[in-house]
Each structure stands twice: as structure tokens, then as C-alpha cells.
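== subunit A ==
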Amino acid sequence: MNTLINFPISLIVLCSGFILILLGLWGMLTQRHLIRIIIGFSLMDTGIHMVMVSIGYVTGGTAPIINNAVPMSEATNLVVDPVPSALVLTAIVIGLGVTAVMLSFAVRIYKTHKTLMIDKLTESKW
Partner candidate 1 sequence: MIVEGLGGWLSKVGNFSLTLLIVTTYGLLMGAFIERIIAKVQGRIGIPYRQPFINILKNFFKRTAISHGVMFYLGPVFRIAGGIGTLAFVPVIYGDEMFSNFSMAGDLFLVIYFMFFGQLGMALGAGESGHPYSAIGIARGLSQMTAYEIPFALAVISIVIQYDTLSITQIVAAQQGGWQNWTVVTNWVATLAAMLAFLGMMGYSPFDIFLAPQEIPIGPPTEFHSAYLGLMQLNRALFGATKLVLFMNLFFGGATGWVELMIKTFLIYMVAIVIGVAFPRFRVDQGIRFFFKIPTLIGIMSIIYVQMVLTS
Partner candidate 2 sequence: MFKKTLNTEDTLKNSGLTDEEQQLFSNARPQAYEPYPIKAVEDFANWARANSLWILAFGTGCGAIELRPLMTARFDANRFGVAGRPTPRQSSVFVIGGYASVKTLKRIIRSYEQMQGPKFVIALGICPVNGGMYFDSYNTVNQFDQYLPVDLYITGCMPRPEVLVAGIMELQKKIKAGECNGANLYVENFDWYKSNQKKVIKNWDMPDYNW
Partner candidate 3 sequence: MVATTDTIDIFLQPLGIYILALGVGFLIPLVYRVNRNSAILVFFTALLIMIVIAGLNLLAIINGASVMDIETAGIKPPFSINLRFGLFEGACVLAVNTVALLGAWHYLPRLKQHAAALLLYLILVMGINGMVMTRDLFNLFIFIEITSIATYALIGMERTAKGLAAGFKYIMATSIASAFYLLGTIFIYYQTGTLNIDDIIANQQLIIGPIGFIATLFILTGLLIELKPYPANGWGLDVYETAPGGIASLISVGVSAGVFFALYKVLPIMDLYLTSIAFIGGFTFLISNFIGLKQENTKRLLGYSSIGQMGLLTLVIALLVQLDASAHIPLIIGGLFINHLFAKAGLFWLAAIVDRKNIKDWSSIAKHPSLLILLCILLTALVGLPPFPGFWAKWELVMLLASEQLFGWITLILIGSLLEAVYLFRWFSYARNVESSESVEKPAEVSVSFLQQIPIFITGLLLFAIAYVMSRFMNVDNQLIYFPLMAGFAIWLIDRLNVRVKSLIMLLAVSIGGYFLTKDLEGINKLFSYLLIGGGILVSFATLYRHDDRKGFYPLLSVLLLSLATLLRAQTSLEFFFAWELMALSSYLLVMLGRNKQNCDPGIRLGNDQKNDQKYNQINAIKPALIYLLFSLASAYFILVGFAVSYSATGNYFLFSLGDSGTSTTLAFSLLAIGFIIKIGGFGLHIWLPEVYAEADDDFTAILSSVVSKAGIFGLIIIAAHLGVRADIGLNPAYVLGWIGILTATFGALMAVFQEDIKRLVAYSSMGQLGYIVTGVALMSHLGWVSAMYMTVNHFLFKGILFLSVAGVILRTNERFMYKMGGLIKNMPVTFTFTMIAIIAMSGVPPLSGYGGKWMFFNALMDKGWYWIAALAFFSSAVAFLYMFRLLQTVFLGQRKLEHRKLREAPVILLIPQGILIAIIFVISAYPKILIDVISTAIDPWISNTLVWKGTAMQAHYGYWDAPLIMAIIAGAWIAPLILLLLFAKTMKVQKVEQFNIVYAAERPRRPEETHFAYNFYAHYDRAIGFVVRPRATAFWNAVIEWTHSFAASLRIFYNGNGQTYALFIIMYFVGLFLVNGGLAL
């Protein structure tokens, strides 16, 4: 646990990540315009990615390449965890996909409803 306190860089990233997530959620919940909601989603997505990256970061660590400079035995302490980085890549791709789909929905919704206000999209309820 100490890592979080002692190493401000990752802490900053983590905190800003969380702030972004909350901002994004706030945007999704309060902004009635679809595009703004999508932006909120993107913010949240980015926030999550930042959290992910910050968790894998080892302060002062090097790139996760096992070679002579980094002996196998000390790898865990010296090397930045590569897995979160790899996950983030995937997550970014997925986030992109979702954003794209959302945008395309927004376009089509505008075509059919002539509006982008989410509170007008309440045809089906109960």
C-alpha cells in the first residue's frame, strides 16, 4: 500500500483518473444532449484508462523488458507491470468502438427524432 503514498506520480494519475470518471458520470447523468452524454462517456472511459495505467506503474521502474539490466529475480520491483498497459490498449480500442456506435446512434436518432435531447426519447416506458 505504501506505493500509493510514497509515489506521487502514479497517485496523481490515479486521482485525476477518478476525477475524470466522476466528471464523466456527472456528465452522463446531468447533460441532456446526446453528444454531451457521449463526451461524458469518453471522459469516464479515459478516467478508467488512467486508473488502470496508474495501478500498473512502478515508480522508477523501467520498461518491462527482461534482459540483463533487469534480473529475473528483481523484475517485479524494478519493472513497470506490463499487463495493465496491455489491458489499457484493449480497453481503449473497445472504448473507441463503443463511442463510435454511440455516435452513430446519435446520428440516427437525430434523423428519426429531429432532436438530440435524451429526455425526448421516452417512447417506451412502464
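Quick note on selection: all candidates are chains of the complex that A comes from, given by their letters.
Keep in mind that, in the parts below, contacts are C-beta pairs under 8 Å (C-beta built on N, C-alpha and C of every residue); 3 or more make two chains touch, one makes a residue touch a chain; residues count from 1.
This is a predicted model, so every value here is computed, not measured.
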Candidate number, among 1, 2 or 3, whose chain touches subunit A in this complex: 3
Candidate 3-facing residues of subunit A, complex: 21, 25, 28-30, 32, 34, 37, 41, 44-45, 48, 51-52, 55, 83-84, 87, 90-91, 94, 97-98, 101-102, 104-106, 108-109, 112-113, 118-119, 121-126
